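Pasting in a structure now, in structure tokens, and then I'll have a few things to ask.
Here the complex is missing a single protein chain, while all its other protein chains stay put.
== subunit A ==
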Amino acid sequence: MHNFDYHRPSSLDDAVAALGKGEDASLVAGGMTLIPTMKQRLAAPSDLVDLGGIADLVGIKDDGDSVTIGAMTTHAAVAASSAVPPSLAALAGNIGDAQVRNRGTIGGSVANNDPTACYPSACLALGATIVTNAREIPADDFFTGMFETALEESEIIKAVRFPKPEAGNYQKFENPASRYALVGVFVAKTKDGVRVAVTGAGNDGVFRAGDIEQALSANFSPDAVDSSSIPVDSLNGDIHASAEYRQHLIGVMARRAVAAING
């Protein structure tokens, strides 16, 4: 790992200032992605601004119709929270392994927008709002491509606000080695209708499956799910799975999610 100047601000303002000063500064949240990336020298920031010293960024607040999760809240804390919708807590409790869940954070995962990460699908399916130091960004506008988000330079995620769904379920077909989602599908019944988000499969990262949403709006049953209309050339094919197989898995995972919701 190349060396860097380390900063541990205790407020968001100080973090923004530190981020602006460095030639090529980077934020670090839990570090579960960034530190391995730096060890491989795929990233070599001049300055590392650690958000771990900002107490305001940690915590889960039940707002009645919604729940607001501070950006530096760990997956383990989300998984253990009774304020969080059960589908979201279950998703958090199945990310990585126990030690990764003790360090990894929701803000870090969402900001990184790894195309195989779990959280982005929950944000899209539940219609979450990403709250930053500058503004509030609807999830539908936030995830702009593989590892790309609407975040500006020096913009920092403070929290993610999730409206509570009527029902929801996330099904992940894990890569057996990495446990990342080969395909993950989050199905939610929200007050704005059925929303279905797919992670692990899209060329441009997480996306909503409009055709499946429409079919489930008319008939919320596993039989209604058909993933064959999702264009294969919009899906990722690699050594782990072909695009055709991922297209198939989207249907299987969506059907399992609907069946789980219907009980």
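Methods note: a residue touches a chain if its C-beta (ideal position, glycine included) is under 8 Å from a C-beta of that chain, and two chains touch if they have at least 3 such contacts; residues count from 1.
Please note the rule applied: contacts and distances are computed from a predicted model.
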Chain left out of the displayed complex - its UniProt protein name, from "(2Fe-2S)-binding protein", "Spore germination protein", "DMSO reductase" or "Inner membrane amino-acid ABC transporter permease protein YecS": "(2Fe-2S)-binding protein"
Residue among A:Val100, A:Met146, A:Ala224 or A:Ala259 that touches the chain left out of view: A:Val100
Subunit A residues that touch the omitted chain in the full complex: 1-6, 8, 28, 31-32, 35-36, 38-39, 48, 50, 52, 76, 96-100, 102-103, 179
